[in-house]
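Comments concern the structure below.
Coming up: chain A.
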Amino acid sequence: MNANKSNLQRVLEAGAFAVTAECGPPRSADADVVIRKGLLLKKFVDAVNVTDNQTAIVRMSSIAAAAILKSVGVEPVFQMVCRDRNRIALQSDLLGAAALGLRNMLCLSGDHQKFGNQAQGKNVFDIDSMQLLRTVTDMTEKGRFIGDEFVMDVPPRIYPGAAENPFADPFEYRAARLEKKVESGARFIQTQCVFNLEKFATWMKEVRKRGLHKRVHILAGVTPLKSAGMARYMRDKVAGMDVPDAVIKRMEPFKGPEARAEGIRICIETIQKLRKMEGVAGVHIMAIEWEEAVPEIVEKAGLLPRP
Partner candidate 1 sequence: MIVGERKPFGEIQGLLGGYNNILLVGCGTCVKVCFTGGDKEVAVLASQLRLAGAKGKKKAAIDEMTVERQCEIEFVDEVAKKFKGHDVIMSMACGAGVQMLAERFPDTPVVPAVNTTFLGLLQKQGHFVENCQGCGTCVLGAFGGICPVSRCAKSLFNGPCGGSQGGKCEIGGDTPCAWQQIIDRLTKLKQLDNLKAHVPPKNWSTARHGGPRKLIREDNIL
Partner candidate 2 sequence: MCAMKITALCCHNALYAGLEPGEISRAYVEGVQIIETPCSGKVDPIYLLKAFEKGADCVVVLACDQRLCATIEGSKRIHKRIERTKQLLAEAGLDPERLVLRIVRRPALTSLDVLFKGIKEATKGILDNSLNDTSSMPQ
């Protein structure tokens, strides 16, 4: 039965502390960029997320880039946002992804298109991320499409996950929303990057109270900071991000390579604290346009070798 499971699924279900990272596909048709990033991360992570037109900027499609990663032996997590595709396209792409041997997937709402380079486009949002999760579950477990009696002879085998942001509002509702995602079939969760450990711990407490940590594997997001400027930018300009002043103060005295070194240090410390929290099943390292930092972080956080 294990042969049917993805590497990520096996690692999480074995109870090992999982490590995933993120790879942003290029704004071009260059497959080599994807291969380079993939090979860089290969030995250091259990799976690599490939974003789906993140911040609504057109990039190589997540499924295509994920298939390229798979072709060089890197296990991908392809992402699907609800912003750009209707239920026909989403279900169709799920079949295609499964046919290409892609297993892990992340269901997301998607950043509003006004943030990207196609702000004049229509958005879709035919179904939301919760409905997408259920759709994946129904396709995988029952071989059924939305609202159709037809049963597929070869259903897709997808290991679905969802994102959750413990720092977004309404804060009191976030654990309830996680529960709903679990009910909808989410098997793993990747959170928004954690800088505010206190707030994250509060969220985890709520999560544990509802017993959700036993029903879904939660990977806490982390991001290494490159500079104080980057920290401030994330605090002020990125929706749903919580960067405490204490973190910014730590970055402020440093510039250039020293700042990056401090950013990596903070990231490693965060990972070590997260490992100690009950219910945290792994980390998801989002080193935005800095994938080279991941090997150092994984190694120094004591997460090698990967199972």
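As a working rule, contacts are C-beta pairs under 8 Å (C-beta built on N, C-alpha and C of every residue); 3 or more make two chains touch, one makes a residue touch a chain; residues count from 1.
If you want to know what made the cut, all candidates are chains of the complex that A comes from, given by their letters.
As the structure is a prediction and not an experimental result, all values here were calculated from the model.
Engineer: My understanding is that every option belongs to the complex but just one is in contact with chain A. Which one, out of 1 or 2?
Structural biologist: 1
Engineer: Going by the contact rule set out above, which residues of chain A touch candidate 1 in the complex?
Structural biologist: Going by the criterion above, the answer is residues 82-83, 87, 109-112, 114, 123, 125-131, 134-135, 146-147, 163-165, 168-170, 173, 176-177, 180, 183-184, 192, 239-240.
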